[in-house]
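Have a look at the structure below, then the notes.
Left out: one protein chain. Kept in place: all the others.
Chains here go by letter, A and B, matching the order in which they are written, and residues are numbered from 1 within each.
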Amino acid sequence: MERILDIKDLEVSFDTYAGEVHAVRGVSLHVDAGEALAIVGESGCGKSVTAQTVMKLNPMPPARIKNGKIDLCGRDIVAAGEKEMQGIRGQLVSMIFQDPMTCLNPTKKVGKQLTETLKKHKHLSGRQCREEAVRLLKMVQIPNAEQRAGEYPHEFSGGMRQRAMIAMALSCHPKLLIADEPTTALDVTIQAQIMELMQKIRDETGTSIILITHDLGVVANLADRVAVMYAGKIVEQGSARDIFYRAAHPYTAALLRSLPTVETSRSEELVSIPGTPPDLYAPPAGCAFASRCKYCMKLCRHRQPPEFTVAQGHVASCWRLHPDFPRQKEGK
Amino acid sequence: MPKQLQYYLKRVLYAVITIFLLICITFFLMHLMPGDPFSGEKAVPAEIKAALYAKYGLDQPLPVQFFKYVGNVLHGDFGVSLQDKRPVAQTIAEAFPVSADLGIRALIFATIIGLLLGVVAAVKRGTGWDTGTMFLALIGVSVPSFILGALLQYFLGLKLYQATGRQIFAVMGWGPANSKFLPAFALAFGSMASISRLMRTSMLDVLNQDYIKTAKAKGLSRGEIIWKHAVRNAVMPVVTIMGPLVAAVLTGTFVVENIFAIPGLGKIFVQCVQNNDYTTIVGTTLFYGSFLVFANLVVDIIYGLLDPRIKLSGEKE
Partner (left out) sequence: MANEQAQTANPVASSPAAGKPIDPSEFEWVGPNVKEMETISRPSISFWKDAFRRLRKSRVAIVCLVILALLVLGAVFLPMVSPFDFSRQNVAFSNQPPMWVDNETSQPHLFGTDTLGRDIWVRIWMGARVSLTVAVAVALIDCLIGIVYGGVSGYFGGMVDNVMMRIVEIISGIPYLIIVMLLMVVLPRGIGTIIIAYSITGWTGMARLVRGQVLALRHQEFLIAAESMGARPARIIARHLAPNLLSLIVVNVTLDIPNVIFTEAFLSMLGLGIAPPQSSWGIMANDGIAVFQVYPMQLVYPAVFISITMLAFNLLGDQMRDAFDPKLRR
């Protein structure tokens, strides 16, 4: 299996007026060809920053790659200059964002926006671009594609706009598509449609997908593997089944518990995790989840847990997985 | 596209109403002015006075006068100047092209340079380019055009002549090529400053928008992002001030033409105000007013063409 993306020990900080924000504190993950990886976590945990760093979209002051390697199809992203990145963005890797309302240029026709990268890199003629735009819109199941290509973004509905964004991202057949919270701003029914569309695309074109979301429920159908992030670090990583059925990290378990299911009766209280994530200006010395974890031990407070292997392809960073952990003393 | 048509028709309607209001105001003011229009330094013979009275209906009740006045105006008859007894319309027709020439040069210069400076300042935000251009703009907004005009005359006109022995920039008059530069520049500078400030703010706003992030994610170069995506959107708020800008340039001609002795409509207007030549004042005011209303209408139409969102809502954002 060809490895499309390989991130090792990535550390990214933002230099702000008030100090250094350690947004990403040592993240390692990978995506293989045709695979869909979901990165799940609360707002502010660093998942978007990680994704945007892969494409170097963050303005480099104030953002700063402190450490780490990013390998995208054999290209060294960390060392790549801006010119090189312009050749990579849109071609090797594409991204779609959260709010389709504001992500399309309101004064440009949709068809033109779709084929802009194509025109630039493949030098297609005007007519070829028009045809390609229509084909792309049809691929994402937008009806009346010919007419729609000549319209402006404000004439599209929210769901249609997101589809158009997806079409735009796929126009140059990238190896990797990063979707940053693509359904958060949409209605639930539209959410399902978009997720279905992404699955279809993955199956038909073999494009790898990174899906970033704070909603575990959205992940279930699409993702092959899941990485759970908290406070700038990956706390657990594994196949979808591993995460859903055999969660090893207390945070993952808590997230799963907080999801209401079809079976949740009306009288049951919704479970939430008490407390808030730590301030990344001064990240804690120990495990970042310690103060909210009901299994917290003395050790957890002052030493960061390393990655422990739970099973083949399933890792988690929790001291309870240490071989010396006294299983009998499971406190409550 | 009925909604878009609606927008245009609304604008035309407002223009017409405004012009009509202007006519009313000028008519009203003319009748407020002391004395009757035909008492001047020279005594007018009785029969001629009677004839003029009849023509302008001055012996009729006010509403009738008003209608006669409106009728006359719509025929292009603005009355006769008290000063030199020539038809006002003729005076306007002779002087306006000169002012128009000056004004258009100034506007083109102001717009092009202003937009460019605004883009540069925004793109190179925080650097010397930014501070430099914005400082220049601040000067332009704070130093009145007449002062600038006088300074230009002195340094680029007189001093340069004394230094080089050649009149590189003419200080007075209008006609030869070297006479058009200084007045146009003095007229343009303030507007250029406003445009560049507004363009900078607008660009900064646009550059923070999500679709710019999308453009970057598509692999477009910085230049392409700026010129193909950002500028088009950033220009729109600037277009909305073009109306007031035309007005500013127009009123600027009053002083600039005076200082540079240019035989334009501005100079004439100022003269007739100082001399209490009422008919000319009123006629010129009406002309200016209508012209500006028309210019505003053109600007509104241009805005409608630029912003595709008008099609949907029928109204500006």
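In this section, a residue touches a chain if its C-beta (ideal position, glycine included) is under 8 Å from a C-beta of that chain, and two chains touch if they have at least 3 such contacts.
Given the structure is predicted, the values throughout are model-derived calculations rather than measurements.
In the complete assembly, the contact with the undisplayed chain comes from A:292, out of A:138, A:154, A:214 or A:292.
Not every partner is drawn; the one left out touches subunit A at residues 17-18, 244-250, 252-253, 256-257, 259, 261, 274-276, 278-279, 281-282, 290-299, 301, 306-311, 315, 319-327, 329, 331. Even with one chain removed from view, subunit B keeps its contact list with that chain: residues 14-15, 17-18, 21-22, 25-26, 29, 32-33, 138-139, 141-144, 146-147, 150-151, 153-154, 158, 247, 250-251, 254-255, 258-259, 270, 273-274, 276, 281, 285, 288-289, 292-293, 296.
Definition applied: only the chains that are shown with their structure count from here on.
Taking the mean of the C-alpha atoms as each chain's centre, subunit A and subunit B sit 54 Å apart. Within the complex formed with subunit A, the residues of subunit B that make contact are 209-211, 213-222, 224, 228-229, 232-233, 236, 306-309, 311-312. Per the touch definition, subunit A reaches subunit B in the complex via residues 55, 57, 82, 85-91, 94-95, 97, 99, 102-108, 116-117, 120-121, 152, 154-155, 165, 168.
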